[in-house]
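Missing here is one protein chain; the remaining ones are kept as they sit in the complex.
Here is chain A:
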Amino acid sequence: MSLTLLLEKYDVSTEEGLQKALLEIEKEEVEVDEALAGVLSRACTLEGRLRTASQAYTKLGEVKTDAQVAADMVDRTAELARDVSAKVRQLDLARSRVAECQRRVHDLIDLQLCSAGVEAAIKAHDYETGAAHVARYLSMEPGSLQAARARGAPDPRHTMERAAATLGEHLVRKFEEAAKKEDEAAVERLFRLFPQIGRADDGVDLLAKYLLTQVEGAVRRACVVAGGAGAGAAGAGAGAEAAVFADALTRVLEAGAAAAERARRVPPPAAGRLPRALRLLQPAVCAGARRVFAAQRAARLDNAANATGAGALAAEPVLAELALSLSRVRLYFDFLRRKTEADASTLDEAGKQASAEAIEKIIAECELTRIAQDMLAHYLQLERYFLEESVSKALKMATPQAGSTTSSLVDDVFFIARKVIRRGVSTGSVDGACAVLNEAGALLERLPAAALRRWLRASVCSVCECAACSVSVCRRGVSPGSVDAACAVLNEAGALLERLPAAALRRWLRAPPDALPLPPPAAAPALAPAPRLTKELDAQRALFLAHLNEAEAGGEWAERLASEAVAEAGALCRGERDAAKLASCAAGLGAAAAAFRAAHDLGLAGLRAALRPRLLAWADALADPGDLAEDIEEDTDADALPAALDVLAESARAQLSPQTADAVLLGALSDLAARAERRLLHHTYSREAGLVVERRARRLAGWAGGAAPAARERCARLAQAAALLALERLQHAHHALQPAARLAPADARILARR
């Protein structure tokens, strides 16, 4: 406590105050003394510590020196390590050089050995060993040999090359000897050695030459057989059935294919050399094919072209033979392509590509391709002739005649077209198939069109013929699977229909009277029994129905044949372009089907028109309120119409296809119901009359429900309309319209008023 504070705290003017201050001062003095004593006692500890610190500092200096020394040592060690690794690298280099030197020395030693070995092997006729030596020589690094020469030593390769050449000559000579002796085993053994001595191409050439002699022999034999058989066939008559020329060609191609297969068995180092062998072999095959084809032309084609009298029958075996020959040529080319691909399978992409291009070039440039094209030309000419003949024959046979019940036109033409198209597809040539399809479409449309026009003028049924014609023509167009053919045919069919004078067409639209029997209503004497049918009319009626059926069947066939042709020819397509040709034909199918349906509808419309007068009479009878049929049994009256319809349905089902019959019945009932409804609106009805009409309508609806389900709805509407007539009270109208109102409310109101 400071003096000032003390003076303030205590009153020093008094004794007591002074005493207290003194006490305070004394107390503080004691405290200060104690504090000083404490401090003094700690001073020695501090001194000790300071000593320790100074000692430690000295030690640290020593450590620093040591550390410096250690760092210097590490640096030196690293430097040393670097030196060492550099030395190791040098050593490595030196070692590899030594190894190379050793190899070269070995090579040189081997080279000497090889040269000697080859000579020895030649002497010992051990060509395998010799070839192995040469293979060893060829695998040597060129550097060894150059290095040896660089040192001034005589070029060791000369000896070796001489030896290899000698070996090669020996091999060639031996090969030729073996080939002359036809020693297959030796030929094969020697052939395998050529790739080893680096002369694979020479080996392939030699083998090809050897195979060539064999192929030539085989081809000669095949041609001789063909010649003999051809002469024999000519002697025996033009109708020789056996396809001797196709067989001969097959044998020629088989010989070529066998040679190609043998040439393909080249050891792996020589892979991809098949095209080289084929280039040598192919001319022999071509020559054989040329001879066979020339003989075939002389024996068959020229005759067939001239022998028009013989007709389509004579052309058929020749066509089959040509198609067979063409398909054989295609098979042969496919075989070559496949084998070349297999041969090049071990090569890289570029090698494969080159190989494929080489074989395509051989195929494109070889004479066999041109022969096949010539053959195709002949085939197509003959096929056209065959088609023309066959179709005119079918037309002649299908000429409508009174008394005949069906025409075989669609059947025949369908059969011919299918045969021709299948044969065209079997040639294996897309162009050929397309051309046949075109021909089938174009040629057939011309003949039937002209013939049908003639028929159309001659017969009331001609419009049906027209339908049948367009159907058959469309079918033809569709079946070829060629868009051109299909469209051309459709166009022709369309044009044919258009060209017919309108008036004549309208006349023809009429079906013959009584095409389908529908007894006239007993209560309509005005329309009673139709004139007695003459025999001729009867026949016409039958023809009409037959053609209607044919129109439908032809359409189904059209679609079937079309899909068949597309599927069959689809296998021939080898590219997008070919597929596009087929696709364009597929696009024509829809239009063809429409044309067919138009023809069929035309026939149906004719039929419906023929039935209409009777149906109208029946409708009038049904709705007639005046005739209460008092003297007739009520049931008999109501059942008369269903009975008549039964006759119609039975007859339609018996003579038409189910679909057509249903369509006819539906049409008939629609006509009937529509007319009857109109008549209902004309008359007024008493309750009794209403009941009678209602019963008739109900029976009709019941009949429709059983016999013509498609028309049930239409008849149910009529029945409801009649039910309204039979109502006792208007309030019950909603009962009559149960379960579902089929009449429009306005119509119902009008009816109910009557």
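Criterion: a residue touches a chain if its C-beta (ideal position, glycine included) is under 8 Å from a C-beta of that chain, and two chains touch if they have at least 3 such contacts; residues count from 1.
What we mean here is this: contacts and distances are computed from a predicted model.
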Choices "Ribonuclease", "Ras-related protein Rab-30", "Diphenol oxidase-A2" or "Tectonic domain-containing protein" - which one is the UniProt name of the chain not shown: "Ras-related protein Rab-30"
Given A:Gly432, A:Pro642, A:Gly667 or A:Gly690, the one touching the chain that is not displayed: A:Gly432
Touch with the omitted chain, as defined above, among A:Cys223, A:Ala263, A:Leu380 or A:Leu648: A:Leu380
Residue of A:Leu7, A:Ala580 or A:Ala654 touching the missing chain in the full complex: A:Ala580
Absent-chain interface as seen on chain A, which is shown: 370, 373-374, 376-381, 384, 429-432, 434-436, 438-439, 441-442, 483-485, 487-488, 490-495, 497-498, 502, 505-506, 509, 577, 580-581, 584, 588, 591, 594-595, 597-598, 601-602, 605
